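In this view, the complex is presented without one of its protein chains, the others remaining in place.
The block that comes next holds chain A.
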């Protein structure tokens, strides 16, 4: 039980230095505490792979190589990963406003839906857009949001489901209400 005495001493050892200063010692003790490595690796040829890979892992950043750690069930992992991949690429489209000196750019992925997007545009251009209705577009507002789709046509924002809009919108254009009235009527 010599081990036990050693450990007891270490555990009760008073440290006067700052937490960081003992680090090298701590790193060593961590490695020593990693006892699963010593008897298994020194005595025989059949290393168990989990222990071996975990050894190699101590300095690396990727945790995914330790089998079954952290203990998260696979159906939970599958749920979250696609989300991560998505957030890496944005859908940036130019936004022009009639009369403005320069254009802006927005990332459509950032918004949850139309109301989110319109609020952002209102704040970006300091204007108000008003309520969308299927029958009358943005009737009564000074401005109406329109977009150019894949086919090059100028469309009113809000007609199609958000996901469809995100994939077909090539650029946004904030039109004067008077000009947009024509759009609504034509439908």
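Convention: a contact is a pair of C-beta atoms (placed from the backbone, for glycine too) under 8 Å apart; a residue touches a chain by one contact, two chains touch by 3 or more; residues count from 1.
Please note the rule applied: contacts and distances are computed from a predicted model.
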item: Among "F-box domain-containing protein", "WD repeat domain 63", "Cytochrome b" or "Sorting nexin-2", the UniProt name of the subunit that does not appear here; value: "F-box domain-containing protein"
item: Option touching the unshown chain, where A:73, A:135 or A:150 are the choices; value: A:73
item: Interface with the unshown chain - residue positions in chain A; value: 1, 3-4, 7, 11, 19, 22-23, 26, 30, 33-36, 38-40, 43-46, 48, 50-51, 54, 61-64, 66-77, 79-80, 83-84, 112-116, 161-163, 165
